[in-house]
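Apart from one protein chain that is not included, each protein chain of the complex appears where it belongs.
Should a chain be cited, it is by its letter among A, B and C, assigned in written order, with residues numbered from 1 in that chain.
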Amino acid sequence: MTMKNMKSLLALSIFAVAAFVIQGSVSAQQANNPKFNKMMKDGFRADGIAGLDRIDQDATQKFCSDPVFAGSKQGEKMREQIQKVNMNSIKQPSDGKYIGDWKKGEAIAQSGRGATWTDKADTPIGGGCYNCHQIDKKEISYGTIGPTLWNYGKLRGYSPEVITYTWNRVNNSKAYNACSNMPRFAHFKLLNEQQLQDVMALLLDPDSPVNQ
Amino acid sequence: MADPMRVRAAENGGIVDVKILMKHDMESGQRKDAAGKVIPAWFISNINVKANGKDVLNGQFGPAVSKDPFLNFKYKGAKGDKIVVSWVDSKGDKRSDEATAS
Amino acid sequence: MQRNFTLGLVSGLLVTLMSISSSSYAQNATDDIAKYREMIADGNPSELYEAAGEVLWQQPAGPKNASLEKCDLGLGPGVVKGAAAQLPRYFKDTNQVQDLESRLMTCMQKLQGRDPQEMIDAPFQKGPKKDMEAIVAYVVTLSKGDKIKVSTNHPKEKEMYELGKRAFFFQGGPMDFSCASCHGEDGKRIRLQDLPNITTQKGAALGWGYWPAYRVSSGQFWTMQQRLNDCYRQQRFPFPIYGSDLTVAISMYMAKNANGGIVETPGLKR
Partner (left out) sequence: MNQQRRSLLKYSAVFGLMASAGLISVAQAQEWNKAAFEGKSLDDVFKILGAGSPDKSGAVTLNAPDIAENGAVVPVGITTTLKAEQLAILVEKNPSALAAQFFIPAGTEPFVTTRIKMGQTSNVYALVKADGKWSMAVKEVKVTLGGCGG
């Protein structure tokens, strides 16, 4: 996996951060620590698809690596800025279609594979959704890092607002919560548009087992 | 040569409780290596336990027994019983270990 | 954007309500898992590694054909009992903070004349690492039941702790994960596995106190270095170098947080 996308967001965010610094409205994040940087640099080696560029942080990662600052009053403006940058990176579906095939979506939600140094570049990457969320109640092995998604559509309805919000959230959760634990699936090309539509269907197709 | 087992035997009320851990991969024959080739099955097939020279258990394993097999059973016996556990695997490798009931 | 935000709030509320109502299901499965663990607790195959490790500890090896019996793990040459409970720590002879495995590499080099680079480069579960794993099993078993007691009195220990803390929260990779993504909150699970909150004493003791462990899923004995290595793999990071300061710093952060907890190693894990 290349980090091209990450790099462009990094550039964008550096610009945003720089703007803040010039305005003088942000108190500093944790100080740059050369000793720490060296430890990180010397601590890893590239292996397979997992290159050393993976520890080059973009602005979002850097900001969220300092939870004290990120959660503070002083961090608020930067938090909003980061959410905005992430929101702006979201593309609505090119074919205008939001809802794909829930059966494929379930398979994506089940798989936690891909993108590790033991995977190949062409190993399909799973959504890993069940790692953190309850989704279809039939699957008893689910995590609790994220909220339950059982009856997702049934409870919220299937309005365009719900659909757009959910699309944005599965594409880039950091658009709403700068330091959400959820990966930015579209931004890092973990899931393609088709796969995102399939995951959407699992949550928002009235026929999906999730909404029974 | 195969690695040693761990054999524990404790007597309580005339019953000896025997616990055995064997070091063996118990290759199932279902797994594939990195190149996609099936790794052939290789497993402990027979296990025999004697106390003071007399059979107290005979077991047969298939490849579905877990790696590093564990076995627990009980027989009527006494402290000081000399327990010998022996296994043989599907390639003919063997191992015997001994313990004394305490 | 405003509308989305409100919607997010509403769904957040709903979700909170729902997670309360669904927690009973989670509880059942968690109880069943606890029962399963109880059933396999007796007969930890780590014992097989421990026995092999004791032999390796006493057996002359390496270019100098010497045993490890004079190895100083922090409590003096040859003292193994209780040593693992106080690691990582600062060692004067190397002027470094070392965890158990980096310290064992030092002993293998100094006493036996073995090249640490061979150990660093070897894949887990193979070659020299296989010996290391058995020796680790032997050493940690001799701290079982002891209190975790790690010091940050030496400035280098204190520094290592702070570096480890920072590394713990360091996000990277294509999934934005840090150690804290999974181990920074109480009461969370990944799939059915409870995730200890390593930022707290209780959580750190549950994590640090039970590794190294025999892993049921792989049928292998895993040292702490291998545990960390696989965490970083799942975090989608590059490959952490065996025994590097990074891995020692993370260990220092966990171990110090766990102080006062009980060493339950070798554990028996999924």
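FYI, contacts are C-beta pairs under 8 Å (C-beta built on N, C-alpha and C of every residue); 3 or more make two chains touch, one makes a residue touch a chain.
Because the structure is predicted, anything quoted here is derived from the model rather than measured.
Contacts to the hidden chain, counted on subunit A, fall at residues 110-114, 116, 126, 128, 130-131, 140-141. Residues of subunit C that touch the chain left out of view are 29, 32-33, 35-37, 39-40, 51, 54-55, 190-193, 216-219, 233-234, 270.
In the full complex, subunit B contacts the hidden chain through residues 1-2, 4-5, 7, 15, 26, 28, 30, 45-46, 48, 50, 54-67, 69-77, 84, 86-88, 94-99.
As a convention for this text, only the chains that are shown with their structure count from here on.
Distance from the subunit B centre to the subunit C centre is 31 Å, each centre being the mean of its Cα atoms.
For subunit C, the set of residues touching two or more other chains is empty. Under the contact definition stated at the top, not a single residue of subunit B touches 2 or more other chains. Residue ranges on subunit B touching subunit C, taken from their complex, read 3-6, 19, 21, 23, 25, 66-68, 70, 72. Contacts from subunit C toward subunit B in the complex involve residues 42-43, 45, 47-48, 51-52, 214, 219. Residues 1, 3-5, 7-8, 11-12, 14-16, 18-19, 22, 25-26, 29, 159, 163, 166-167, 169-178, 180-182, 184-185, 187-192, 195, 232-234, 236-241, 244-247, 249 of subunit C touch subunit A in their complex.
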